[in-house]
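Here's the structure we're looking at; comments come further down.
Just one protein chain is left out here, and the rest sit where they should.
Labels run A and B following the written order; every chain starts at residue 1.
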Amino acid sequence: MTVLQIIFLLAAAITLGSAVMVVSSRRMMHVALWLVLTLFGVAILFALLEIRFFVVVQVLIYIGAIAILIIFAVMLTRHSLEDVGPHFNRGWWIAILACFATFSGLVAVLSSWSKFQTIIRTIPAGGEDILSLGKAFIDPAGYVIPFEVASVLLLAALIGAIFVASERKEGKR
Amino acid sequence: MIPLSWYLIFSAALFCIGLFGVLARKNSIAILVGVELMLNAVNINLLAFWSYLYSNSQSGLVFVAIVFASAAAEVSVGLALIISAYRRRNTVTANDLDLLKG
Partner (left out) sequence: MGFLHFLSDPITFLANWLQGLLLGVGIPAGIVQFILFVIGAGALATAAMMFVIFLIWLERKAIARLQDRLGPNRVGPWGIFQTIPDMIKIFTKEFITPTGADIIPYNLAPILAVAGVLMVWSVIPLAISVVGMNLNVGVLYIIAVGSLGELGIIMAGFGSNNKFALLGGFRAVALLVSYEVPMVISLLVPVMLAGSMGMTDIAQAQNVWYIWLTPAAALIFLITSIAENGRAPFDLTEADSEIVAGFNIEYSGLKFGMFYVADFLHSFTIAMVFSVLFLGGWRGPGAEQIPILGFIYLMIKAGLIEFLIIWIRGSLPRFRIDQMMDVNWKVLTPLSLSIVVVTAVLDKLIPVEQTVFRIFAFLVVNLAVLLITGWLIEVFKTRRPRPVVSKTQRPVARPENVAANSNSGD
């Protein structure tokens, strides 16, 4: 049991525990705050993989923007804070069965794969190379098309979100 | 040294917890949060595979960056829709938002 393995188990336990709290909390504000802890745990796991860029991007985008956006949405739909009654659907036990089936199916399929037990990492010693990632994004023989499509998607989301969420008077479109 | 299997089992578990959140919660915002958990599980999976097996090509990192961008776009539009629906119907329970206008 090396130190890294202990850190991994701790981080994984915290992340999975707070994920369970995310999907089972009653008050939406608590859901949002547990989500922040889950996202932070995922960032710790990225750090264990020694991919420093995505650690920072995860904290910046998920915690700094998406989680705050979710908290704002929870506040703007305020009646949801005073929920009465069960916060699960009627068929929640079917959902639990489906999730266990999915999990067992995934683990069974993966464990029959030859490289499942790989231990040696092929990542270079200093972590990932951001310069070559940047070059891959704008290389025509690389990934410039997904990059451009993602930027158009973000532009469409920006305009769409502003348009949808802005208050308009009745009949005035 | 951490075997690849640990990361894969962890991301499968996180994915299934997110799936439970999507299937079983009443509040639409909680359903979106479940989708976010699933996307995070996908990110961990991609980065684990890239780090252990394919680190000489950039495709894993590019894929993860695109997933980040798509997740951000989807959350913002989804929340805008939920807030807009809340203004009309005064509810965010997914079960109650089941009729179109008129």
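Rule of thumb we're sticking to: a residue touches a chain if its C-beta (ideal position, glycine included) is under 8 Å from a C-beta of that chain, and two chains touch if they have at least 3 such contacts.
Predicted model, so just to flag it, every value in this text is computed and none were measured.
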Neighbouring shown chains of the undisplayed chain, as defined at the top: A
Contact with the hidden chain (one of A:Leu10, A:Leu97 or A:Ile130): A:Ile130
Selected from A:Ala19, A:Leu48, A:Ile63 or A:Ala136 as touching the chain missing from the view: A:Ile63
Residue, one of A:Ile14, A:Met29, A:Ile44 or A:Val107, that touches the chain absent here: A:Met29
Footprint left on chain A by the chain that the document does not show: 3, 29, 33, 36, 52-53, 56-57, 59-60, 63-65, 67-68, 71-72, 75, 126-127, 130
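Rule of thumb we're sticking to: only the chains that are shown with their structure count from here on.
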Chain A-chain B separation of Cα centroids, rounded to whole Å: 6
Residue ranges of chain A in contact with chain B within the complex: 2, 4-5, 8, 12, 15-16, 19-20, 22-23, 28, 31-32, 35, 38-39, 42, 45-46, 48-51, 53-54, 57-58, 61-62, 65-66, 69-70, 72-74, 76-77, 79-80, 83, 86-89, 91-92, 94-96, 98-100, 102-103, 106-107, 110-111, 115-124, 128, 132-133, 136-137, 142-143, 146-147, 150-151, 153-154, 156-158, 160-162, 164-165, 167
Chain A-touching residues of chain B, taken from the complex the two chains share: 1-10, 12-21, 23-27, 29-30, 32-34, 36-37, 40, 43-44, 47-48, 51-56, 58-59, 61-62, 64-66, 68-77, 79-84, 86-87, 90-92, 95
